[in-house]
Structure formats: structure tokens, C-alpha cells
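I'd like to ask you about the structure that follows.
Every protein chain but one is kept in place in this view of the complex.
Presenting chain A:
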């Protein structure tokens, strides 16, 4: 009977981590950053249908980079977890901290026990009543959790991007300013250093708006996104009222009809 070669556990973990990191670095980046009325999510994602950012619960949203099928199953699991908890306790008992812990346990268990680690990185963010109450948790492929202050960059060339973002971000940015900062960082983060031109159609943008009564998550698309990204246009924040259009519950486009009352 042949004995398998001995591989030290350090080497196993390192190989797995390298594997996961390579997978994540291939993908495009996602930026999560706080602004004066909430938390904004900006992803470079040309798809309208396969989202990298989505709603988990009233005040909680999810953003991910890496393999779509892996983070999609965690996204659905998070929604199930949050809805079950909110249903059997109360809506206020669903917190980003508990969800981040559960995700961390899952990612950690998959990293050590399964044949292949998840090639993903996740942010779970919860918007508070004031900016001091905002929480942004960053979870990596091995299950480690970081409680981030103000902003996070995931995926692609995130180290240089993080430096750029920490230089440009400050507390109390308006939504328009925050989105422009994020887009500048995403556009610059390609390897050759020459900034690319990122169109609004290549971006997936969403916010957790603390001033909304219950469900704080809204996607921002279309003319509204153009206006927010434009330096000439005075639009600096998302409108308070929702729009009426069939099919999609949480979209602010700037050209949908506002309710009459």
C-alpha cells in the first residue's frame, strides 16, 4: 500500500489561499463606501441581470466579487437566514453582525473542509440611524471578518485601489461625490495605470439610504445615475420618493413616474 506524501498543513492552507486569491483577482472590483445619507455600492458589472450587489433585509445589503455561482448561493442563503430570523423573532433582530458571523463560519468551514475553497469575497453592510451606526463587514475566502470603517474595495487590483480610495474618501461625501470617487478608483485600477473611461452602463450602483422608512436598498440606474455621475449636473442625492414601474420593486432611474401622493 502506497502512503500519500506528507504535506504540511501550512502548505495546504497556503495553496488553498493562493488558489482562492487568484480566482478573486481575475474578477472586476466592487467598491462599498459610506456617504452622508447611507452606504453606496459601486460594481463594475456590464450585466443588467446577474447582480453583484443585492438586498438582504430592510437595512442590510450584500456585495460580492469572484465566482458568481458561489456568491449567489451565499446571497440566497443570507436572504433565507435573515427572513427566517425576522419571521421567528422580529424584524429588528436581524443584524449584519450576526449574518457576517454566520457567513464567516460557512466560508471558514468550506476553506478547511471542502476540496476547493470559495473563490469569493463578500461585504455585508448595514445602514444605521446615523453614520456612526453604519456597519461594513468584509469577509474573505478563508472566513476572516474585518469590520471596515468608511470604505472597502474588493476584487481585482484592490491594493492600489484601496490606497487611492483612502486618499479620496472622507466622511460626509454626498452621494454624487461618493459615486464619482468610486468610479475614478475603478477606472484607474487597471494594470497599465492609464485610466479607462467607465460608462454608466458598465456600472452596477445601489444604495442603502438611511432616510427611507423600512427597506433602505435601492438600485440606481439610467438618467438618475448619469446625473449623479456628472460633475455639471447639480443632482447630489437620490430622490426621497419611489417610482412606479412594473416588474422591479427597488429601482430608481430618474425617468419612472413618481407616485402622485
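We adopt the following convention: a residue touches a chain if its C-beta (ideal position, glycine included) is under 8 Å from a C-beta of that chain, and two chains touch if they have at least 3 such contacts; residues count from 1.
Quick note on the criterion: contacts and distances are computed from a predicted model.
Of "Cell division protein FtsX", "ABC transporter permease", "Two-component system chemotaxis response regulator CheY" or "Proteasome subunit beta", only "Proteasome subunit beta" is the UniProt protein name of the chain excluded from the display.
Note on the undisplayed chain: of the listed residues A:144, A:166 or A:244, the one touching it is A:244.
Across A:36, A:83, A:148 or A:237, the single residue that touches the chain missing here is A:83.
In the full complex, the hidden chain is touched by chain A at residues 49, 51, 54-56, 73-74, 76-77, 79-81, 83-88, 101-103, 105-106, 108-109, 242, 244-250, 257, 259-261.
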